[in-house]
Structure formats: C-alpha cells, structure tokens
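What you see is the complex with one protein chain gone and the rest in place.
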Amino acid sequence: MLRTSELPERDVLEADPRSTVATRGLSLSGLISWIARPAQTPRSAKTVRFVRKNTSIVLLVVLLIAGASVSPVFFTVDNLFNILWAVSVLGIVALGQCILIITCKFDMSVAFTVGLSGVATITAQNAGVGLLPSFGIGILTGVAIGLLNGVIVVTTKANPFLVTLGSSWLVYSIALAITNSKTIGSPYESFGTLGRGRLFGIVHYSVVIFLVLAVALEIVLRHTAFGRSLFVIGINQRVAHLSGTRVNRTVILTFVACATAAAMAGLIVSSRNGSTVANVGIGMDFESIIAVVLGGTSLFGGRGGALRTVVGVLVLGVLNNLMVLLNFPIEAQQIAKGSIFLLIVWMDSFLREDKR
Amino acid sequence: MIALARALGRQTAVIVFMGIFLLFTVLQGSMFTSAINLSNISRQVAIDAPHVMGQVIVLISGGIDISVGSVMAMSSALTIGLQEYGAVWAVAAALAFGAAVGAVNGLLVTKGKIVPFIATLGTMGVVRGMVLAYTEQRSIPGTIENFGFWGGGSLGMVPVPLVISLAIMIALWWFLRYTVTGRGFFAVGGDKETAYLAGVSVARFQFTAFVLSGTLAAVSGVLLASRLDSANAQIGVDTPLLSIAAAIIGGASILGGRGGVIGGFLGITSLGMLSTGMNLMGVNTYYQIATRATVLIVVVVVDALIVNSKLSAARLPLERKMDEHLRKEVVIV
Partner (left out) sequence: MTVPHARSVDVDDKMPPPAPLLDLRGISKFFPGVKALDDVSFDLFPGEIHALIGENGAGKSTLIKIMSGVYRADSGEIQMNGNVIEVANPVVAQALGINYVPQEIGVEPFMTVAENIFLGRYPRNRLGMVSRRMMNRRAAETLRSLGLDLDPNAIAGSLSLAEKQMITIGRAVSTRSKLIIFDEATSSLTSAETDQLFRVIRDLKRQGIAMVYVTHRLDELFNLCDRVTILRDGKLISMNRVAAITLSRVISDMVGRNIEVHSPGAAPHLADKRLEVRHLSVDGALADINFELNGGEILGIAGLMGSGRTELARAIFGDLKISAGEIRIDGKVIHASFPKAAIDAGIALVPEDRKGEGTVLSHSVKANICGAVLKSLTRGGLIRKSLENRLARAYTTQLGIRTPSVDQEVRLLSGGNQQRVVLGKWLATHPRILIVDEPTRGIDVGAKAEIHALLSQLAEQGMAIIAISSELPEIIALSNRVLVMYRGTIQGELTGADITQDRIMRLATATQEEGSHVEN
C-alpha cells in the first residue's frame, strides 16, 4: 500500500506510539506485522485511527489503479498534470473551507466569492487599474466578505451555514449588478499567465500556488499555537476560551482566511479565460465541503489537515477525469459525489468515540 | 420574559405580514391590492406553503431540512415524467419519493447519529443529482390535459392551490395542537434530555418530522408541476433558505421547541408579497436578490439574538443546550 509522507501522521494530537505502522512507515515487515496482529474490536483506537487516516489515500490509489486499467490515456504525465491543474482552483477553495471546518463552521459563500473577486479584478482592470494592483483588489474582496461573515457570526452567534448562505446571495447580487449578468473580459494579455502559465515551463503556477498554500497551511495547523487553537475551538469552544485563546478574534480570522482563499481561486479562474462571469464558481460551496470531508477532516470539528484536503481534492479530480474518459453523464457524478459524502460522514459519525 | 418571547414568536409573523402589506399598499396602491395581484401572490405562496410547513415541523422538533428544494424538484419531475401512467400514479410516486427521502434523512439522523444539517446537506446533493439525471438537464413538458387545474386553476377568484394549502395548514395546525404526537414534536425540540427522561421516544419523533417534511416538499413539487405544466432542473435551488426564513418569521427557531404552521404560512406570504411588490415597483433584479438575502440574514440573526439574550428562555435548560452547543454534546444544527 502506498502511503504519503510522514508529515500528517507525526503530530501531537493524534500520535499513537503503539502504532507500529506509523513508526515503521513504508516497510514490508511493518505491513506483515500489522496484518499478523491479533484481531481487535472494530472500535479500538488503533484501527479507528488507521482507517480514518487512510480512507482517502486508499480511495485515491484505487481510483488511480482503476483509471490506469480502464484507459491508456489516463496514467500519462500530461493527463495527471491536467488533473492537478483542473483541481487546483477547487483545491484552494477547499483549503480555505478546511480551516473553517476544523473550527466546526462552514462558509457557503465561497462559490460566489470566487465569482466576485474575479469580477472585481477585471472590472478594476477595465477601469484603468494596473495588473498587479487589480490582484490586490480581488484579494481585498475576499477579505471584506470574510470580515462580513465573521463579524456577523461572532457577534450574533447565528448559524454560520445560514448566515453565509445569505451573504452568498448578497455577493452574487453585487457581482451580477457589476457585470450586468454578462461576461466581462480583461484588457490585459498577460493576465492569463497566472491561470495558464507554467513555472519553469513545467508546472502550472496555479498548481504551485495550490501546493505551496497547502504545505504552508499544514505547517500552521500542526506547528503553530494559532493552528492548534483552531482544533480546540472545533472540539470545545469553551475550553479554548478558558485556555486563553481569543476565540472571537480567531474565528473572524478563519472566515477571512477562507474567503481570501476563495478570492485567490477566483483570480486564477478568471485569469484562465481572460474573462469571468458572476456565477463562475457555482457549486464550489458544496464541492469544497465534499473535498474536505473526503480528505478525512471531520465535520464535527477538531480533526483534519491541509494535506488531507489535498488528497480529497485529488480524489474528486481523478473521479471527474475518470468519468469524463468513460463518458459518464454529469448527473451520475453528482449522485456519486453526494453519496460518497454521506458515506464518509456516516463513517465519521460511526467511528467517533466520544459520542453517546 | 420567556412568556414574552413565546408571545413574540406568534405575533412576529402577524406584524411582519401586516407591515409588508401596508408598505406596498402605500407604495403601490390599488395595483398591489388588486384582486389579480393578490390572486397571483397567493397562488405562488400556496405552492410554497407546504414545504414551509414541513420545515416548521422539522424546526419544531429541533432539526433542520436543507433537502427540501431538491425533493421539490424531483417530485416535480416525477409528476410530469410519469404522466404516461396516469396523473394519480404520477402524483403518488412523487409523494412516495418525498416520504422516502424524508425517511432516509430520518434514519441518518436517528440511527446514523449524523447532525440533521449535515445529513440533509448530503441528501440535498444526492437528490439534486437525481434531478439532473432524470430531467437530463432539459425541461420536460406535461402531457395530461387539465392537470394544470390543481396548480394553475381557480375556483372563482381563489386559486386552487391556495385552497389545498389552507386545508393542509388547518389539518397540521390541529394535529400539532391537539394530538399527543403533535405535542411530541415540541417536547423533543424544546428539551431533548427532559423529553428522553420522561419516556418520550425522541428518535421516533425526529424520524417522523423528516418524513413529514419530505412529503410536504413533494406536495409543493406536485403543485408546482401542475402550475408550470412542466418541470426542469432549476427548481428549488432557493427553496431551503426560503422555507427556513419563512418558518423563522413564523415563530420557529433554529434551536427548536417553538413555531407554528400558521406563522409559517404568514411568513411565506410576507416574503411572497415582498417579491411581488418589488417586481411591481420595477426594482432591479439585483436589488431584489440583495434584499432577499438581507431579509434572510436579518431573520436568522434576530433569531440567534433572541435565543441568546436574557429575553429568551430562563437560564437553566437553554443554558444547558447552549453550553452543550459550545461543548459539542449537541453539535451545531
């Protein structure tokens, strides 16, 4: 079985020194000794952790193998790079959503934030603003939306899902109003470099950004006090508060981070076509949540990570790619994704040991 | 204080209703209050009312149902798509579908121990996929003559769906107020612990609430299919938010234990008047969407504030619930 690098496994919060597989890593002897271990009850801590940690990776591997066996085109470098490129936009959104889900909240406005940031950027460009400053405007849009969401949720303690659903409509209406429901195009040729260009001619910029952000986020989550505090907020906000975390401030920051990530994704998307439309991000709210959940982050808060989310996003990407190659209808994809989501959530709930 | 909150819940709907009605009457005069206009408004409202009432019941029992929009769309599609088997069977299939999705939601929540919000988020996605698949992303036209009567027809000046919805409303009102099962929903939503210890079967009520919600969403779908004499995949995308907002205006609360179908009816009517009124005034579509969004946010925020403020229930049981909310024994809705 393939395993990813050690990074996600060696953390304080979930380390189990007794887990032989974790400490021996990739090794045949480790695998054999694991298989030869006496059977344990399904709910024992070790098995739980193993399954939960590796579902997404196992799924990914299965899909990759399926893809390779089904289509000769699949396992080519071109195709794989293509998949990465295709998912990087959703991936960035999912990274932002991941931060929020760890604190046990959701942002349903990401879909239209993606739209509005692109719209704002291109509109600014058309108004004479330079290329780089226009990026700033796009990002600022995200920051503003995140602030709006965060402040409302924190001061009123209202349900974040409903609040962000409402703000998503607001954002959408603004984007529609600005574009007058039309597609708007950028005046700058070079705008497309962000979305289509490659670093050193090999790897797409968008993929690089996605992966760099993922690694950076992972480091923050696992190795900074701020990151740790997010997990505690997700499990028990009261304990976080009593332990000295400035909870309100932190929560607002997470909403800002999520919306900013969505804004970044919006920039990339609009740069790919050199143009954008208000509803370009439609569906990304649900998709990003699915990606995060698929990756193994718990919807109940307190567990998860950025690298896992990458895996989740990849699973979605490979799934999409496979379905396209096999000429599966789009509708089936929706059903499949939704069903997998429910399955993972059910497993997550089933395997939670601290439920009644 | 809590008596005030309870009374406030009942009155809010009336206040909001009257407020909006007066607003547009003043702004638009006879154009707004004309029989045709009122008839139009009430037709649309009547089509939405069943799913709102379903949402009210789920909210009362302490849950939430986000899948109502997708269910409405699928049952619309089934009603039209199965017309070759006769209208009766098509409608029956549509209603059965709604009930089935409700049952799935119920099982996910009671047996799967998944929080209602997430469970219904999942079914929403799955059912939406089914809608896309079934309609093949096109609009399907209806084929039975006179089927449009139920959604589109009128008895005199009164739209038929209004009659149907009012009848459902009265039946549900009576059910919630005067049957043991009906009161059970309030008990489960008000304080789950207390209900559980008093021997009320919490799981049974949660399950039943979702089945009812699914079925009522299907009713809305059938009425809509009849009105449009067709079905398409775009139906119901706004619906979850709409039904929750209408229910909350009607006195329901995210935290459960409160609410009423009459209030819900008034709530959706208020929102309907708002929409139509703005249309009549020629308000820009974008402003309309923004206004609706703001109304929704305000409704949700006010509900949260009421729940949190001292004005609301006395400290102990609700405090326990709120603290549990923060402590994750009762996870977010």
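For clarity, chains are labelled A and B in written order, and residue numbers in each chain start from 1.
As a convention for this text, a contact is a pair of C-beta atoms (placed from the backbone, for glycine too) under 8 Å apart; a residue touches a chain by one contact, two chains touch by 3 or more.
Keep in mind it's a predicted model, so treat the numbers as computed, not measured.
Participant: In the complete complex, the chain left out here touches which of the visible ones?
Facilitator: A, B
Participant: Given the contact definition stated above, which residue among B:Gly112, B:Gly125 or B:Gly190 touches the chain not shown here?
Facilitator: Of all options in B:Gly112, B:Gly125 or B:Gly190, contact with the hidden chain holds for B:Gly190.
Participant: Among the options A:Lys105, A:Arg228, A:Arg308 or A:Lys337, which residue touches the chain absent from this view?
Facilitator: That would be A:Arg228, which touches the missing chain.
Participant: In the full complex, which of A:Leu199, A:Ile219 or A:Val324 touches the chain missing from this view?
Facilitator: A:Ile219
Participant: Hey, which subunit A residues sit against the chain that's not shown?
Facilitator: Residues touching the hidden chain, for subunit A, are 12-13, 15-17, 45, 219, 223-225, 228-229, 232, 235-236, 238-239, 241-246, 302, 353-354.
Participant: Hey, which subunit B residues sit against the chain that's not shown?
Facilitator: Within subunit B, the residues touching the omitted chain are 1-3, 6, 177-180, 182-184, 186-187, 190-191, 193-201, 257-258, 313-314, 316-318, 320, 323, 327.
FYI, only the chains that are shown with their structure count from here on.
Participant: Between subunit A and subunit B, what's the gap in Å when you average each chain's C-alpha atoms?
Facilitator: From the centre of subunit A to the centre of subunit B is 31 Å.
Participant: With touch defined as at the start, can you tell me which subunit A residues reach subunit B in the complex?
Facilitator: On the subunit A side, the touching residues are 104-105, 152, 156-163, 165-170, 172-174, 176-177, 235-238, 286, 289-290, 299-301, 329-339, 341-342, 345-346, 349-350, 355-356.
Participant: What residues on subunit B touch subunit A, complex-wise?
Facilitator: 108, 112-115, 117-119, 121-130, 132-134, 136-137, 240-241, 244, 254, 284-290, 292-294, 296-297, 300-301, 303-305, 308, 323, 326-329, 331-333
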